[in-house]
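Omission of a single protein chain aside, the complex is shown with its protein chains in their original locations.
Going in written order, the chains are labelled A, B and C, and every chain counts its residues from 1.
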């Protein structure tokens, strides 16, 4: 029998992607939870069926026995909705940044607003299966990772764990993202004429995704320089990560580290030494692709990581987390 | 009276841009030097006049008294053409990489081919007016800088000169370029369907523009990590440059360094502290825009540099060099 | 001595383009008229000078003796501002649709709102110089044409005048426009992710630009089918116009009609028979390019017209009109 799951925020890009992915899922049935109405309905296809809609309320969730609810909402909305959904008996996967950091004061600093649910913040499990799989299985509330930290953490943490990075020299993560990462709400910054034939850096050294990377990789703030760039394309994140190696013999050695770390991982792919992924390799997939370049003469290393920001960087990873939480095969609907 | 100048390679993107710019120039008359025929003529506009054409030969150059010839050709073609054009009495601005490095062995390493004109290589002046203005005025042969090194050198050299960069930690230059930088010759890599909705890194740590930056900034190879990325847009280069500062109090201090260094420069623009340029700010202009972010707490600095790769990164800078060489106002046709 | 002209709406795409063009103009000095404040200021370049600002008021216009004011504003704002600016002694070029139609009832039908200035509507001159040059010179108030009607009217009217179109079969004008035509205000419809890799038709058979074309070409509504399409590019309009010819021998005959009609026109360019313009040919120019295909065997004809919607379709044409009104050379700042 199929389990019922709900989506709040199904009109946004992450929510719509969730819906697309879950249509292929053999073990769940999707309900759309109507949070706010919208006027910009797309043209209607005759006779097309849509998933059932429900008003968003604790009662509806309880009455229809939703096993799990995805929150594809801004952090302030997630903060407001999560408690009652949990109380109504649903497990929750939140795609916003509301529950990703550990301490209210860290949240306050990076999100410039108070965190009103300190207890849930402490309880929430960070939903990066490659690192926290067992805890995710048991979690009531999962904080789905940010798109940038997903790629960055998967690329950086194995190097830190193996001690092959010169932490004084520091790590530079230069990230480039397609525009869907900024959400569906119209803004001048994401309007076509401002983005096309353009390229711009933003949140230089102070992006709110930085503390997630620091937590996942056990880095100090001074050890990581992170800059995001907005690129004229729809979906995809490419991160070019620079570091100085410690006793690294060459790219093969680094690839072996990754191979060992990710031996059983269904969604990590590695490239031959000196080869690196582009965005076409990962779009519409849940893969995180990693490629390594290393110059043994000078000790400089570069790792390139690529994901689809709406899949492994959001909805796909959320489904991967749901699969773990509800006991389905981890790759269901994702391969 | 107008001086006559010739363009070889006027069908390529840099050559066509040269033609566009020189049409606005009040002191020169352009002649197109026909190097090889092409079949892909654009649709013809009735009654449209074009600049006069000449076969490319030393005799034609001499007979028509061309004062200067631009070579918008691949390096191997420039190597072949430059000697006879100089002999024919023309001064030469070469937009390729043929004469940018100083030693034949450096050329051999990065261009993977022999340099056949060692004497001209030694004679050639590197055409970055902000650094070598006086020598450019006198030069017979100017090597117009590469697009990436133009932005990178203008951003990095003042920091190195002032001694505010921790050279052990090293400088990372993450460069992103529009597709016109790859030239007009059709290749799979630059075809629309491969580029659109894509992003890829290439020549990681081994781009042939690297030695130009090292020379201009007096850096060792191990002190600079440079990666280029191909971005789905036509024209523009954005470089995000990371370093660890030495005794830097904040962005204002760095901006002052730039202001002093570039006080008289007509084509360098600086942004307010914490603000950085995007590509729209510079497209179709000869400006190099620089913006600075610095975190005093951790000592991490970021400079963002933006140019139009076909203007300040190629044809515009070539005209700037021509203006210096032929004694015209330096900004003629460029503002 | 330079004449002073003002721009209202200088932050929109047409207004900004006006400013760009007028910076090159040798006979005018631009004043920016501050209509409403905006929060989305671009990054600031140090030391950059901007044109002088004024509060928008009749007094300011009178006091600073502005000879002419451009309204780059929505029609309802133009309706409100035009009367007092005219009273203050300025001539007015309105880039909106407020004064393009002749009768209040036509305006009501297509703009779905009342026209509050019937007298000015009657007085206004339609600013398509190729057809109404003499009246424009004398006008107090010029209604700058819509972008689509500019290209369509220039392409269609000579054919209608010459009687070579089968009006029963009708004319089809399939128009495609870049996104800047929709203005700078952020909307979902013009946001990057909705536009990129997409194409959509809108206002099929009922676009509010239709009555302008009908008026200019003396067509009945049933004789013209017009559809607009939104294309993932910044600027440019391409119109493909289909008709059945009456006693047309071939494309040469049609080209001759255009050549006679536009013999003295500086901004109309014609292509060789069978060749048609693309958008690159006209971008950033004030040209309207026309190309003709005709199949004598079946009598089917196609005309392709291309303009830059922000130049000949808006700001460039407005400057052309200003040049006529203020007695400057018609092509000043436009070639």
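For the reader, a short list of remarks on this structure follows.
The definition used in the following text is that a residue touches a chain if its C-beta (ideal position, glycine included) is under 8 Å from a C-beta of that chain, and two chains touch if they have at least 3 such contacts.
Just so it is clear, the model here is predicted, and its values are computed rather than measured.
Every shown chain touched by the omitted chain in the complete complex is listed here: A, B, C. Note that of C:96, C:196, C:216 or C:320, the residue touching the chain absent from this view is C:196. Across C:57, C:84, C:106 or C:225, the residue that sits in touch with the chain not pictured is C:225.
For the chain left out of this panel, the touching residue among B:49, B:119 or B:187 is B:187. Among B:28, B:128 or B:195, the one in contact with the hidden chain is B:195.
Interface residues of subunit B with the unshown chain, by the touch rule above, are 13, 40, 179-180, 184, 186-197, 232-234.
Think of the hidden chain as still there; on subunit A it touches residues 42-48, 196-197, 255, 259, 269-272, 275-278, 281, 284, 289, 291.
Annotation for subunit C: contacts to the undisplayed chain at residues 168-170, 172, 174, 176, 178, 194, 196-201, 204-205, 221-222, 225, 227, 229, 231-236, 238, 240, 242, 244, 276-280, 283, 293, 295, 297-300, 302, 304.
Everything that follows uses one rule, which is that only the chains that are shown with their structure count from here on.
Taking the mean of each chain's C-alpha atoms as its centre, the chain lying closest to the overall protein C-alpha centroid is B.
Separation between the centroids of subunit B and subunit C, computed from CA atoms only, is 37 Å. Subunit A and subunit C have centres, each the mean of its CA atoms, that are 45 Å apart.
Of all residues in subunit C, those that touch two or more other chains are 196-197.
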